[in-house]
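One protein chain omitted, others in place.
This part shows chain A:
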Amino acid sequence: MKPVDFSYLNAMNLEQAENALAGQSCSIVSGNQSLGPMMNLRLARPGVLLDVSRVEELRRAEETDTEVRFGAAVTHAEIEDGTVPDPTGGWMRAAASNIAHRAVRNRGTIGGSLCHADPAADWVTVLPALSAQISIAGPDGVRKVDAIDFVVGPYATVLAPGEIVVSVAVPKPSAAARWGYWKFVRQVGEFSKASAAILDDPDTGRSRVIVGALGRQPLLIDKPDDVIAGRIDGKAALSHALPDMPACAVRMHAVAIDRAIEQMAGSPE
């Protein structure tokens, strides 16, 4: 199938992008790895496509003492390859290297993946676990949203019409922090059936257990320290958080939590 007719706008800087957004309803696109196929299937029919893949401000990554701020149009491949700094000393590079296939990673972007908000997408799970913060530009200026609050349902975010994600700031974990990210995919490149991302960082108080691929927004598990220490098992934590979850799904996601913890225990300090 081929897409229905659409207009194409190409922004070279943030001002052009914001002006375009102010003037009309646009679908923002960069790598076009999710919207493109949906357009080809005629499931998505945007009247105007605003391409931000060349917007200079969105293509940068800036490192400070405390964080790295990724422009929304930084690609998965740039993170995987270390072309941009990794605030986590390799955890983000590892996560990026397992997103879909290299061809997708060459084009797909961190901001695009978040905005598409596929419940099974990697960044949608990983970034909340790292306590990332998302900067959103809109008609009323820039606002910041914690990654855990950004996705509000399957393919749904807090973005209002006319808003655009500008950057994603990921704080640097402490030297003692440990990390585990595990996802269940049968095949390389497919969306996961279950995933869990865990940061154990007592020095900063940012320890988190996030469960993904639930068909909804990522789940922030209560009492992460107890889960990480094994005082609460994954099944119990999931059943407590989502009492209506089917038993088979609980089992699979509990395995994801267990294996993310195992992986964490095994990772070098």
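Throughout what follows, contacts are C-beta pairs under 8 Å (C-beta built on N, C-alpha and C of every residue); 3 or more make two chains touch, one makes a residue touch a chain; residues count from 1.
Going forward, contacts and distances are computed from a predicted model.
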item	value
Candidate names "Oxidoreductase", "ABC transporter permease", "Aromatic ring-hydroxylating dioxygenase subunit alpha" or "Xanthine dehydrogenase family protein molybdopterin-binding subunit"; UniProt protein name, chain not shown	"Xanthine dehydrogenase family protein molybdopterin-binding subunit"
Candidate in contact with the missing chain, chosen from A:Leu14, A:Ala44, A:Val158 or A:Val255	A:Val255
Residues belonging to chain A that touch the chain removed from view	1-5, 37, 41-42, 184, 186-191, 193, 248, 251-252, 255
